[in-house]
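Partial view: only certain chains, each at its native spot in the assembly.
Letters are used for the chains, namely A, B and C, taken in the order the chains are written, and counting of residues starts over at 1 for each.
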């Protein structure tokens, strides 16, 4: 058989197009492809939720790739080690309670698991705005190719509909800010000083529905709550992603 | 137990430093974290070779993340489908002989497998030059943090020693060009027109030792040989990575 | 009826996707949306040829929008006034033989006519390379979103197949250079000094098939032939586009 370039092109175009059209309407949109977002998407998909993860960068993984100060290792505390294990991520105990893993392995195994579970990834997609209608509920996202903004072009976006959004966009808490900026009742307190123990301890409490239809997890949860920072320890991220998956699944499966 | 920031920092610094010192001397250095490089590193590690993969970007995966024209799908032909299967990457047959996979899944599962096999990933590392001594053999790489160049700084590099280098740096064939530019006997013909069938058919032949100690694979192999381009079909990439692993393993295990 | 954002999005996605898949295989690909390219595409479509025009910018019209030195007027000589008339572009005789038109009107009416005739426009698409196989004939184009390059991303292109290409890319003669650079037998002489009379007089002769499957028109024709420049007089552009349409139509309709 002779390979044909046009068939290759058609295979890509037609297949992905079908997916894009299919995901104009989904259950949960996870915004941000860092550790909490991937974990959340993986677990939502495992529960049978139709979930799409939207990431503005080309690659999935967010801040985890760089470890701490470009030393590609991460630390996970005892409470969250089970999540490393669950996803087959090797780790070594450095001191009692401090488990060290490689950041490249952590990113790739989390992502692989989410793919296997059926989460759909949309990279190079930026969220420009949110859909809120008369019932005051977050009901969709306004999305665009991120290279459109990178290239300084002005091009209209498209819109997706969803039953819930998980803001896993990190320190910036992008979606929460969009809601707040245009008048949504959603006070954002901003991130506090570095205090890992406190930040890790409280993150599960901050992982919650902060506006009808909007859940926050990971650093976005702490940023909304005015909680402290924690640095390159990722247990809280993983647990927060897990909890957001529980909450969002409950909301969309048994509304 | 109260989490302590300094212990977290020490865990990362001490663990990764040990790895960095350990990998100043290795068997095979793979340069470039695209599909052929990851495949090669995964299979070398499976064979028990001490292998490090050096990637200048923050993330691993190279051009595969974007699929074709930002539609994140790739195509693999029949001959290479067994490699998708081997790494657990789901695919669907679009037309007979054209298997479509998701690019995010392909990248993450290849990388995850390489981690499991024991390959060590060094991201944010740029290769600045090569080590060639009196015997005219490529014997090491001169490396630096890639942000050093991105930030326009002038800072001396460090050097690693290896028994073989696999140039998996894509169209640029970076290492081959470094050798050629300073007088190594290594003619580089440059990439030809797009002709997927021919390019895919010949890539295994071009995957070879092109200079004592230097193997080329993936698009770098085609670029050195003056072969055609192939676009977003990745079978040849995976098979070329596999073959480079065979050749380099043979060279370092049974020299 | 309540307007639904997702239906709007689906209408756009589904409709354009169908067009994109349909135009992976076409008769003539015109590269460049300046006056000669639009004219050529309009006339090809009128003849029933399946033609797509690929333009890397967001807007169609090229250098004609700016007139001369940002004074948005163009001049057309007597021989070509019939083309202005044909497309309903108003003009006024400034001195005998010098017809002045408004550049905004000229651009929009040429483009409107091409749309009516059935030419398909693909804006924001850059041509990265060409397809040339064993028979040494230009058989397709390797294309990508132009914002991909503008944003500094590395993403694989897709490929389209066509029976002929018209290079209407202006001074740069992009496609001709791609063919020449990788070894095609196509000498490119570069543009000469400004000499409007000579340039306008010879352009029809330079509008021809310069490589199997590749026709050049407009300034690209003059650049390949080493002909002079002509400045903001557009008669030759329009006539050259017309002639390229005749030649390319003959080639694809009665090969």
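Here is the rule we go by: a residue touches a chain if its C-beta (ideal position, glycine included) is under 8 Å from a C-beta of that chain, and two chains touch if they have at least 3 such contacts.
Everything numeric here is computed off the predicted structure, so don't read it as measured data.
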{"item": "Copy count for the complete homomeric assembly [3 present here]", "value": "8"}
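Just so it is clear, only the chains that are shown with their structure count from here on.
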{"item": "Same vs different contact residues, chain B with chain C, by half of numbers used", "value": "different"}
{"item": "Averaged-CA centre spacing for the pair chain B and chain A, given as whole angstrom", "value": "28"}
{"item": "Distance between chain centroids, defined by C-alpha means - chain B, chain C (Å)", "value": "40"}
{"item": "Contacts with two or more other chains, residues of chain C listed in rising order", "value": "131, 140, 145, 148, 153, 155, 158-159"}
{"item": "Of chain B, residues touching chain A in the complex", "value": "1-5, 7-17, 58-61, 65-75, 77-78, 88, 90, 92, 94-98, 100, 102, 104-105, 107-109, 111-112, 115-116, 121-124, 145, 147, 194, 196-197, 200, 231-233"}
{"item": "Chain C - residues contacting chain B, complex", "value": "129-134, 140, 142-145, 148, 153-159, 182-183"}
{"item": "Touching residues (chain side chain B, partner chain C) in the complex", "value": "62-63, 65-70, 190-196, 198, 229, 231-232"}
